[in-house]
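Shown here is a partial selection of chains from the complex, left in place.
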């Protein structure tokens, strides 16, 4: 049983779509960056790759590569889950923490767990999605970006 | 064996009591926020709930609910530990990291380990409490708040 830890931050910008855990969330701001910038999935991909010791999301899907511009991050996660199976492993449990002041994550938790479970092809009961704020402090507290931290 | 990851930040304010890991620490500043604002216990509760995939501390004890105003966070941790037992599990090991410039955590480590062990009803040898600074950088480095990161 190996465990990996992922962390990522993306910048919030006005008017962009907001994807988190494979779900589009209605919000005044969205995330910019690599692909659809789904910071939670990026951190989860890194946690899985970390457990496998197979590099990181940037080594498999370089942000500089135009083919990933605007890409749905779900395909990165499907790739990581497939790597686990190719190595003869199973994804026993994943735990995602989204760190932001807004939007509220709770109302979307079930949809997020369901989306992640579907992409990884594991039971929803093995997918945890949590959220916390940083009490208006720091980059997430000022609403400059959203961070995600994940264990797999 | 499932593992969960918790993270939390609370704001430091002058003259408030400082609770960390269930221990009141003499210090010029204390934490404000939800309940007694024991940021380390909050992160630990989230780690346990993450391992169980049973939501997060905010979904069980909403900060907006007046009944938790000023509440001792130990009761949230006792609840989480009870959930583990109700699911037929045991808390094998917890590892708490407190991130702050001040106060020094080392002198309180033993009291903290003992308090957490007592609340969760597990041996002290299974409770790790660590601390680090961020070298006067960032929100914790400027003394605006204390962060805690926990594995369970």
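Just so it is clear, A and B label the chains in written order, and each chain counts residues from 1 on its own.
Everything below uses one rule, namely that contacts are C-beta pairs under 8 Å (C-beta built on N, C-alpha and C of every residue); 3 or more make two chains touch, one makes a residue touch a chain.
These numbers come from a predicted model, not from an experiment.
Asker: List the number of copies present in the full complex, noting that all chains share one sequence and 2 are shown.
Answerer: 3
The rule we apply is simple: only the chains that are shown with their structure count from here on.
Asker: Determine how many degrees of rotation, between 0 and 180 and to the nearest 5, align the Cα atoms of chain A with the equivalent atoms in chain B.
Answerer: 120
Asker: Measuring centre to centre with CA averages, how many angstrom lie between chain A and chain B?
Answerer: Result: the chain centres lie 24 Å from each other.
Asker: Mind pulling up the chain B residues that touch chain A in the complex?
Answerer: Chain B reaches chain A through residues 1-11, 32-33, 42, 46, 49-59, 138-139, 144-145, 147, 151.
Asker: Along chain A, where are the residues that touch chain B in the complex?
Answerer: 1, 3, 5, 92-93, 95, 97, 99, 106, 109, 113, 125-128, 130-138, 141, 149-151
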